[in-house]
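Here the complex is missing one protein chain, while the rest keep their positions.
So, chain A:
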Amino acid sequence: MAESRSLTLAEKVWNDHLVVEGTDGAPDLLYIDLHLVHEVTSPQAFDGLRLAGRPVRRPDLTIATEDHNTPTRGINLPIADLTSRTQIDTLRSNAREFGIRLHSLGDVEQGIVHVVGPQLGLTMPGITVVCGDSHTSTHGAFGAMAFGIGTSEVEHVLATQTLPLKAFKTMAITVEGTLRPGVTAKDIILAVIAQIGTGGGQGYVLEYRGSAIRSLSMEGRMTICNMSIEAGARAGMVAPDQTTFDYLEGRPHAPAGDDWTEAVAYWKTLQTDEGAVFDAEVFLDADALEPFVTWGTNPGQGVSLSENVPDPSGILDANDRATAERALEYMALEAGTPMKQIAVDAVFMGSCTNSRIEDLRAFASVIKGQKKADGVRVMVVPGSARVRIEAEAEGIDRIVTEFGAEWRFAGCSMCLGMNPDQLAPGERCASTSNRNFEGRQGKGGRTHLVSPLVAAATAIRGTLSSPWDLVEAPELVATSLAATSLASTSLASTSKAV
């Protein structure tokens, strides 16, 4: 590729990892800097290595955690579900056999794989990150190229530390303006997906740009990049800046000393060049954005919380109309119902989308001193054991339990119904997770995707609500905003100490 051409961030990172450039239609061979592993998608990959008599090429670029199958209470007891226990035991023996670093249930660094990587300072700008999990896109928040892979590819990376890949197209998603108090990163990404659709990003790497993105903390950027996959994109990226460097500095595996200086100088070059051309562009106005919530059974079926359940008869495309009708039937919703009148049975605060310390702080700032609505089950699940410790040091666990909510151990929990935390059939949940698919949170469960602030307000009122609806305590809005904007500063000061 010619040096003089203006390049996008994604192209720069790609070019920096070219081991062999594909010719005659063959894919490029790309080097992988960091491989994250968990118990569900790795067993057959390790078995494949064993069958072929191959070692793991770079155990020192590989790290494993237990997250999908793990329970979030009674973690000192044997895992009751036999399949889950087998997958966990298999990961443990594979890690031993192949020399992989593993953070098991009970370990201080255990947690959701996409929370653990950034927290350890392993995720950094300009690297390539893969994991057998579609939400690997999270790590793009640092200006890394990060994407989910299948089990065969997991084996391929374990064996070769590379992947044969065809280049992605690039899409700029520019969000300009200032978010109003009570509106957060989650609302931005839900609005983006509603705008471009669940297939809108297919074949693209998304680059999130603009003043509203720049003003977000690393946690907020991770929330946005995390859900790139819900728009069909393999990866999402944000160019690194001072916010990125401040988050990273002093973390256990971040560069230090002269390495830090050299790394930052390189990271500063990781900006899309003036005049670089994207294959597609999307714009969103942050000023106009309101708290956002999904009504249907895919993440693109969302509206502002102040709106009503949409009427499928107004949808022109016959397929989309049928999909919307089916979604309303599954969700047991009537067209025209104000979203705010929808009562929930459960609130889930957690997942790789929203379980970092800033998310917990935002949630706690709204519920502090309040009591949860009668009959609503509220579960708060930190993304990692480290986040849990940090939150407890700040008293968030007490705020949560005094509110009447459950304070759990770290894991994927109710995001995906693979562990004991599930909705019962017909139960309705306001969830800070990433997928509202049929049965995702448990067979027959109904999911509304929301931000931590909306989850908190909903837990107080029992109906889908934002902090704007807590009129009896308007100062809460200001508190939650303050918590959000202060988060990255206080995180830097607390988490480095541990």
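Here is the rule we use: contacts are C-beta pairs under 8 Å (C-beta built on N, C-alpha and C of every residue); 3 or more make two chains touch, one makes a residue touch a chain; residues count from 1.
Assume contacts and distances are computed from a predicted model.
Set against the options "Peptide/nickel transport system substrate-binding protein", "3-isopropylmalate dehydratase small subunit", "Protein arginine kinase activator" or "ABC transporter permease subunit", the UniProt name belonging to the omitted chain is "3-isopropylmalate dehydratase small subunit". The chain omitted from view is touched by exactly one of A:Ala52, A:Leu77 or A:Ala318, namely A:Ala52. The residue touching the chain not shown here, chosen from A:Leu34, A:Cys225, A:Leu270 or A:Leu305, is A:Leu34. Residue in contact with the omitted chain (choice from A:Gln161, A:Ser304 or A:Ser365): A:Gln161. By the touch rule set out above, chain A reaches the unshown chain at residues 19-20, 29, 31, 33-34, 43-44, 47-48, 51-52, 54, 59-63, 83, 86-87, 90, 101, 120-124, 127, 150-152, 155-156, 159-162, 164, 252-253, 255, 259-260, 262-263, 266.
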